[in-house]
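== chain A ==
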Amino acid sequence: MQLRLFVHVVQSLLPALGIAVELALASTLVAAVVGLGLAVISQGKSRLGRRLVKAYVEFLRNTPLIVQMFFVFFGLPFLGIQVSPFEAAFLSLALQHTAFFAEIYRAGFENVSLKSRDAAKAIGLSGYDTLRLIVIPQAVIRMLPAIGNEIVQIVKDTSIASTIAVAELTLRARDLTEQTSATYIVFAALACYYLILNGVISLGLRFAEKTFAYAE
Partner candidate 1 sequence: MTMNSLVSVRDIHKHFGEHHVLRGVNLDVATGEVVALIGASGSGKTTLLRCIDFLEEFDQGTIEVDGQSVGYRVDASGVRRRRSEKENEFLRARMGIVFQSFNLFPHLSVIDNITLGPRYALREERASAEVRATELLKKVGLEGKARAFPATLSGGQQQRVAIARALAMNPKVMLFDEVTSALDPELVSEVLQVMKKLAAEGMTMIVVTHELSFARDVADRVVFFAEGVIAVQGKPSEVLDNPEDPRLRRFVQRFSQRTEASALPG
Partner candidate 2 sequence: MIDDLLYLLRASLNTLALSLISIGISTLLGVLIGVVCAFRVPIIPILNAIFVGFVRGVPLLVVIFAIYYSAPAFGIDIDPFAAAVTGLSFYFTFFVSEIVRGAVGAVPRGQFDAAYSLGLTFWQRARLVILPQALRSALPPMINTWLILVKGSAFASVIGVWELTTASTELAQRTVAPFQVYGASMLIYFAICFTLACFGSFAEKRLRFQT
């Protein structure tokens, strides 16, 4: 009887999976790219640029995502911008995780040992070649675990979108709890979805680590 309920919940949640994945994917892509841009600025010459990036990162790291999401969803209409819940959630996730990606990249660049860069200069590699052949491969491998964790965190954070009525997994699950008293089954199924999603990402991470192992 409980098994049937479980299966029913799993089936009911399936459509919502697509929304959650879409949200996570879109946010990850934007955050990964824009975050790189910010990291480059924070390594750059402009003192103002560095400070602005730092302030941005610090502010987003020290405030809860749920409040940021409310700020975006309820605040933007006041600027005359109409946003759908999905768009607000996407924007909010992207803003938050851009900051984290920027930090990951920054730490990654700084960690590639100065010795490697000096050695490359000594052999006579150009700045561009150094970057391509020495710095980036080493940095990428070092950053992969953190990037993997970040993507997992983005998937987990999609659950927060439920608070602004985005029809993803968690919201659907909450709706389903109205239909039954065995609510723990609903949450068990929900947990399974997230565990599987994040499990797949971890496997992908391990694969990526092997692929980039040539630099070691």
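Here is how the candidates were picked: all candidates are chains of the complex that A comes from, given by their letters.
Keep this in mind: a contact is a pair of C-beta atoms (placed from the backbone, for glycine too) under 8 Å apart; a residue touches a chain by one contact, two chains touch by 3 or more; residues count from 1.
Bear in mind the structure is a predicted one, so any value in this text is a computation, not a measurement.
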Spot the contact partner of chain A in this complex among 1 or 2. 2
Sort out for me which residues of chain A touch candidate 2 in the complex. 58-59, 61-68, 70-71, 74-75, 78, 152, 156-157, 159-160, 162-163, 170, 173-174, 177, 181-184, 187, 190-191, 194-195, 197-199
